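Take a look at the following structure, please.
The complex appears here without one of its protein chains, the remainder shown in place.
The chains carry the letters A, B and C, assigned in the order they are written, with residues numbered from 1 in each.
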Amino acid sequence: MLNICISKFYSKTILAINVNAKQVKILLLEKLQTPMIIVNFKTYLEATGEKAVELAKKAEKVNLQTRVSIGVAPQFTDIVNVAKAISIPVFAQHMDPIQPGSHTGHVLAESVKEAGALGTLINHSERQLKLSDIDAIIKIAREKGLVSVVCANNPAISASVAALKPEIIAIEPPELIGTGIPVSKAKPEVITDTIRLVREINKKVVILCGAGISHGEDVEAALRLGTQGVLVASGIVKAKNPNRVLREFAEATRI
Amino acid sequence: MLNICISKFYSKTILAINVNAKQVKILLLEKLQTPMIIVNFKTYLEATGEKAVELAKKAEKVNLQTRVSIGVAPQFTDIVNVAKAISIPVFAQHMDPIQPGSHTGHVLAESVKEAGALGTLINHSERQLKLSDIDAIIKIAREKGLVSVVCANNPAISASVAALKPEIIAIEPPELIGTGIPVSKAKPEVITDTIRLVREINKKVVILCGAGISHGEDVEAALRLGTQGVLVASGIVKAKNPNRVLREFAEATRI
Amino acid sequence: MLNICISKFYSKTILAINVNAKQVKILLLEKLQTPMIIVNFKTYLEATGEKAVELAKKAEKVNLQTRVSIGVAPQFTDIVNVAKAISIPVFAQHMDPIQPGSHTGHVLAESVKEAGALGTLINHSERQLKLSDIDAIIKIAREKGLVSVVCANNPAISASVAALKPEIIAIEPPELIGTGIPVSKAKPEVITDTIRLVREINKKVVILCGAGISHGEDVEAALRLGTQGVLVASGIVKAKNPNRVLREFAEATRI
Partner (left out) sequence: MLNICISKFYSKTILAINVNAKQVKILLLEKLQTPMIIVNFKTYLEATGEKAVELAKKAEKVNLQTRVSIGVAPQFTDIVNVAKAISIPVFAQHMDPIQPGSHTGHVLAESVKEAGALGTLINHSERQLKLSDIDAIIKIAREKGLVSVVCANNPAISASVAALKPEIIAIEPPELIGTGIPVSKAKPEVITDTIRLVREINKKVVILCGAGISHGEDVEAALRLGTQGVLVASGIVKAKNPNRVLREFAEATRI
């Protein structure tokens, strides 16, 4: 699959990321372009099991129609079937800072990768991690050729994360998650502060924002503020017509 | 699939378990009989992805040959493919005490069940949980018709777990896990104390033991001490010939 | 100090507790009698630093006036000054399952004891612990001659805790904590179920209840249901006149 990004102003292939693993670079180059939309399936029933596969297919369809880069983050158990069904990027929702061995009940990078994931969310506000674990997971992801999408609660934490050199940072004020009040409109200064502080430390990391993103105009506002895409969950998963909303989002990235 | 247990002294269908969910009873009756062997795949590379499926098939083969009840506990991402490939019971290695919703990176009972798991390990010594979470997970498992296998570190903790009424308790002294020194020979009093304390509280729960189980005679010793089976990991997963060792284990249950 | 318990029906010295440490027995015999009231200072500003000492003195005064057993649980930093100022029992709010050594930022049994505490709360719903840690802390407390007061969320968890043989269990439905809706009136079945399940496992453990206890009649209701006292926090700490309310509570124990 080849995504061709049409947007004149915001499109950028994530080429220059200074990571060791060539594999990550290549995957990013081929599969992930900015602007991008990542759909977090969380543990919603509407996105569990067979429904996860159905929703992922809708995301792929919008990607094929619009050529806008879209990724999906299903539950661990669903990664295999989702990755088999679609060719757009699949992310795990979490990964543990472990090496293969005696770690019952933990999530191994190798298992996530073999299941078909291209990368993983890290430190989502619903699965917050110790600082040293975030660092360790980013390093493991890099070694295994997985893309790191690290979530951050506020501008200072985003800057802190930027120093650890993940490929992608997603700023999500937890108080807006799931509210339908879009961060890009309700708290634009959170986004602009994040971008300013992150860029002082890290010029290359892709910056997404999330929380309350429900309409195309929220996505457009997010990009105008300087982000390179959105991380979205209930706005798509809980939508009556996820296909329509996702298409609206994708088209809004072509501002 | 119907397992018929041949052992004269130890065979017992887990019929009488006092749970609400009839579903659990029926699954247990059909699929899980004592003595039983549960193989924990942990996050060993030897039991990840395709190799998880291969190992699970070996376990099924031994079950078909010996009619001894065998279950496998692969990683989350591997449950789907393992459950599709075999008909013996599949367990998750962990589950979170959550309801469907906003729980990024957590393990939902519904996802585990739809993936094909019959039950779940809970509170393994490598994934220890808060007491209130153990209680909550057992209750969720019961509601969803999943079998609870709760691990415990010592006799007192086993008794404490027994009060929460899971279907199965597995006593594993953590200091022996992965050592090849079998709990059933090195610390028989841990097992007998566990059985005594647990039975004062709960007559019906199935009691397994684990840690260091590597040979058929370790399994035999475990059953002679009064357990109804073993929870085993490296003894099988890391064996040069898992098939042979597992068969030895199965045959040792027919003492 | 000698407390003489006047209540005809409920008074009982906690004499027979089956613990190894004679020290615990003696302290309990001398200082803690049932019915008892334990006041948890939490991290309320009204009970921090000098104010912790003042509030503790009020509790002691009520104890002297009424001869009803009252204990206080101030913050770690306040234990020394509170214990120096009063002669009624002082409890830590938490303790870690550690031995002396390299455990920066943790709470050592020896430090709590040398500071003057008689015992410790364990597993409060605001500081929930892994099952294996609860077990380890109870054992450490017993070795060091400290009284264990283990909190539990519901009847099943209370029973589970009872199997670990602490001296005292406090059942507190978390949804009622701090509400002013008394567990003893709003959810009497939680208390009676707890007593029934706990007594099947442990005949000797003292059973307290808490959550929403604000008036003397709530205390009276708690004792009538079969508990041996109450664990209370905001009902006293946030009261306009803690002295008056505590006296009301103490008198209500003489039903």
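Operating definition for what follows: a contact is a pair of C-beta atoms (placed from the backbone, for glycine too) under 8 Å apart; a residue touches a chain by one contact, two chains touch by 3 or more.
Given the structure is predicted, the values throughout are model-derived calculations rather than measurements.
Student: Wait, the hidden chain, what does it touch out of the ones we have here?
Tutor: By the stated touch criterion, the chain not on view contacts A, C.
Student: Given that one chain is not shown, which residue among C:I177, C:L208, C:L223 or C:L246 touches it?
Tutor: C:I177
Student: Just to verify: which one of C:M36, C:A56, C:I86 or C:V112 makes contact with the chain not shown?
Tutor: Per the contact definition at the top, the residue touching the missing chain is C:V112.
Student: Just to verify: which one of A:M36, A:L146 or A:V161 makes contact with the chain not shown?
Tutor: Once the missing chain is taken into account, the touching residue is A:V161.
Student: Could you list which residues of chain C touch the chain missing from the display?
Tutor: Against the missing chain, chain C presents residues 40, 42-45, 48-50, 73, 75-81, 93-94, 98, 100-108, 110-112, 114-115, 121, 124-127, 177-178, 233-234.
Student: For the chain that got dropped from the picture, name the residues of chain A it touches.
Tutor: 123, 125, 128-132, 134-135, 152-154, 156-157, 159-165, 197, 200-201
Note that only the chains that are shown with their structure count from here on.
Student: Average the C-alpha coordinates of each chain, average all protein C-alpha coordinates together, and give the chain whose average is closest to the overall one.
Tutor: Looking at where each chain's C-alpha mean falls, the closest to the middle is B.
Student: Using the average of all C-alpha atoms in each chain as its centre, how far is it in Å between chain B and chain C?
Tutor: It comes to 38 Å between the two C-alpha centres.
Student: Taking each chain's centre as the mean of its CA atoms, how far is chain A from chain C in angstrom?
Tutor: Their C-alpha centroids are separated by 47 Å.
Student: Give the residues of chain B touching no fewer than two other chains, as numbers and ranges.
Tutor: 125
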